[in-house]
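Report on the following structure.
Here the complex is missing one protein chain, while the rest keep their positions.
Chain nomenclature is as follows: A, B and C, assigned in order of appearance, with residue numbering initiated at 1 for each chain independently.
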Amino acid sequence: MSPSWSDGAAAVAALTFDVDAETPVLARGRRYAEHVSTMSHQAYGPDVGVPRILDLLDELEVAATFFVPGWVAEQRPGLAASIVERGHEVAHHSYSHRPPTSLTGQEERDDFERALAVFDAQGIEVFGHRAALWEATTRTAELIAEHGLLYDSSLMGDDRPYLLQAGGVVELPVHWSLDDWEQYAFLPEPDIGSVIESPRKVLELWKAELDGMRFYRCLFTLCLHPFLSGRPGRLMAVRELIEYARSCGDVSFARCRDIAVRAQADDTLPVRPVSVPHASRDVYPD
Amino acid sequence: MSPSWSDGAAAVAALTFDVDAETPVLARGRRYAEHVSTMSHQAYGPDVGVPRILDLLDELEVAATFFVPGWVAEQRPGLAASIVERGHEVAHHSYSHRPPTSLTGQEERDDFERALAVFDAQGIEVFGHRAALWEATTRTAELIAEHGLLYDSSLMGDDRPYLLQAGGVVELPVHWSLDDWEQYAFLPEPDIGSVIESPRKVLELWKAELDGMRFYRCLFTLCLHPFLSGRPGRLMAVRELIEYARSCGDVSFARCRDIAVRAQADDTLPVRPVSVPHASRDVYPD
Amino acid sequence: MSPSWSDGAAAVAALTFDVDAETPVLARGRRYAEHVSTMSHQAYGPDVGVPRILDLLDELEVAATFFVPGWVAEQRPGLAASIVERGHEVAHHSYSHRPPTSLTGQEERDDFERALAVFDAQGIEVFGHRAALWEATTRTAELIAEHGLLYDSSLMGDDRPYLLQAGGVVELPVHWSLDDWEQYAFLPEPDIGSVIESPRKVLELWKAELDGMRFYRCLFTLCLHPFLSGRPGRLMAVRELIEYARSCGDVSFARCRDIAVRAQADDTLPVRPVSVPHASRDVYPD
Partner (left out) sequence: MSPSWSDGAAAVAALTFDVDAETPVLARGRRYAEHVSTMSHQAYGPDVGVPRILDLLDELEVAATFFVPGWVAEQRPGLAASIVERGHEVAHHSYSHRPPTSLTGQEERDDFERALAVFDAQGIEVFGHRAALWEATTRTAELIAEHGLLYDSSLMGDDRPYLLQAGGVVELPVHWSLDDWEQYAFLPEPDIGSVIESPRKVLELWKAELDGMRFYRCLFTLCLHPFLSGRPGRLMAVRELIEYARSCGDVSFARCRDIAVRAQADDTLPVRPVSVPHASRDVYPD
């Protein structure tokens, strides 16, 4: 018998798009704002990639989740609404895309709440959160619970949804192997990656992982960046992946919030602590 | 109906060759001039690669664009003319190949104008510009407009031609995925890359991108370096790519200047600012 | 005639799993204990990967060797016993996973003995050792001999078992090409690798190496990390590799301790010194 979170599917596919735009580069230094080629490389995401992605999702009739930094939603006022209008979910992806592990507790809280304020001002209801760079801290789950969000999608402790002891937040886990960043990201400066793979290789990788997840009955959280996977050849591979998943007959697609609601009601799922191992000063260096 | 810039083709292929020779290495330090193996690795580009490329283009009857740093044209006096004589375009690729983002405004202007003077002295008329390392600044488009050039080819804000607000310059966008540098460049010192891919992989990558661009009706700006793609096995892959594009029946080839002229006359193309996002000191680190 | 160590097989396959969990990251800095995404990425190994791997080995009826740092066995008290109960070997993989080459002699000894004490307290008898990061020192083999262990599995001086002059310890050599780390490991921080390969590529690599080792009659020491190869798509590739090896008809599988016992009795195997070449101060820099 299938667990209820997956509603009978062998694997559930959550297509997620992190609409980072300029933020991951600016988080490395404000000076990059003056590097106009680099800025254009990042702006391609919301300006060219997102509309193209929305059309593809419409055509294939798949609902997806878009994680948007508050700064990006603020700079491009109509962007988040245009995504919601097409039936997709917009979720919290920090304000500035600075990794929480580089911030103080107060800075993380301020950044978290500033993003909420932006979405609130735009009338966008958000149900979940993904940490910038997937670099959650011990405080992140508490912030999520405190502000009444339903789920997080930044951890890697399982490949099925699980519950965090901290506040009963649902975790929809991610993994680097299902992220397009490691496959495609390249800039001469700052260093964001150095290898540009072929869409064929990436499709092969993701199909292999999807097949494994169908076997082990997992959550296939695909993380795509419009400035990367919005490019023509890469988006054709995303299309092919979706069509492959459809052809399997046992894969369903869902928005993160819908998966989280089902997961919260499924008492067969594991509860895991947000664990901080005790690393003794006697053993490990600072 | 096709937009007029593409003249009825599904995708337009601009074959561009950046004849950098020793400049990208010298831009990392004058001391490398004494590293004779490294210098021979770079000199292979104009000395062996370019003649071979010109023969291939003749044989396949394709006109291309060669971006040549002024320093290279100066060091090898007959080079630029030999390219123009075969029916190709020679365009401005800085004087020294130092990235503009590393220069002051005055240094960028001096470098830009010094290249123009070299081409002028050699009787080579240039119509367009590509920034070294594709690292344009906020000043670059203004310099291009001020000196009456028609187009730039350094930005990545779209995958179709677009117009820059700054002076009506046409942008013929590039992208790292259509550059041979990330696929083939390797030196022990300075670090210019660390992976040497197979020409099969590269051909697969570029065919995938070309197919995507035929679907989305884009400009396929391929950027090749004679010191890299002039090597035998790699040039065979370039030949195969051109033959593949031909066999598609809906891809046309053109020099950048010809595309720019058609793009300038196409009022369906977007106008984009050379954007510098406001990255507040409160949010982003220096 | 086959040498006795291989008991008639063309190649002997030792499936080994390094259950490192959080240790390789903590060895880079205690501060990473607060990076909860990274910690969850590592915890996936023992928490999700190991049970799945044990099921696969049961199903395929293959006995394997699990190298476990003492710290990991201590933090997860039932882990080592659960592996032994399923018929597998648990072996010594340091206490803390700090590379011995970064420790003083006394620190290496303390770390080595602390791990022995953990296994002793848990009633786990260990027969062999693998250095953290495979970074053995000149002292490592002596420690192994002094404490009565049978074998080491950290060196690369051959691709068949050999004997170390130091104390008659059997060496079961490893190699980076048969390690999943270089194929799959990625973290934004600390740097543990930067490329995520497709399981197809990795399977192709390991099959090629297995075929070569059948030809040259070698020991195929495969080194897998549950936090990496425990992922669904990658574990499917491990399954396929095992099935391929089975189908060859001339590959046998064995635990390291069983191979070591046979190797110790095989006087055709070479004896090699743990060699420290004399690198003169006149010739080589510090």
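The definition used in the following text is that a contact is a pair of C-beta atoms (placed from the backbone, for glycine too) under 8 Å apart; a residue touches a chain by one contact, two chains touch by 3 or more.
The shown structure was predicted, so the numbers you read here are calculated from the model rather than taken from an experiment.
Peer 1: Which of the visible chains would the unseen chain be in contact with across the whole complex?
Peer 2: The omitted chain makes contact with B, C across the full complex.
Peer 1: In the full complex, which of C:G123, C:G148 or C:P285 touches the chain missing from this view?
Peer 2: Missing-chain contact among the listed residues: C:P285.
Peer 1: For the chain not shown, which residue from B:L79, B:L235, B:C256 or B:V283 touches it across the whole complex?
Peer 2: B:L235
Peer 1: Write the list of subunit C residues that the hidden chain touches.
Peer 2: The list for subunit C reads 99, 101, 131, 133-138, 140, 154-159, 173, 175-177, 182-183, 193-195, 201, 204-205, 208-213, 215-216, 218, 272, 274-279, 281, 283-286.
Peer 1: With the missing chain put back, which residues of subunit B would touch it? List them for me.
Peer 2: Per the touch rule, subunit B residues meeting the hidden chain are 22, 26-31, 33-41, 43-44, 47-48, 52, 71, 75, 95-96, 98, 184, 186-189, 194-201, 231-237.
We adopt the following convention: only the chains that are shown with their structure count from here on.
Peer 1: Taking the mean of all protein CA atoms as the centre, name the chain whose own CA mean is closest to it.
Peer 2: A
Peer 1: Do the two copies subunit A and subunit C share over half of their interface residue numbers, or under half; same or different?
Peer 2: Different; most numbers are used by only one of subunit A and subunit C.
Peer 1: How big is the gap, in whole Å, between where the Cα atoms of subunit A centre and where those of subunit C centre?
Peer 2: Chain centres of subunit A and subunit C, defined by C-alpha means, are spaced 34 Å apart.
Peer 1: Measure off the straight-line distance from the CA centroid of subunit B to the CA centroid of subunit C, and report it in whole Å.
Peer 2: Computed value for the inter-centroid distance: 48 Å.
Peer 1: Which subunit C residues touch at least two other chains?
Peer 2: Residues: none.
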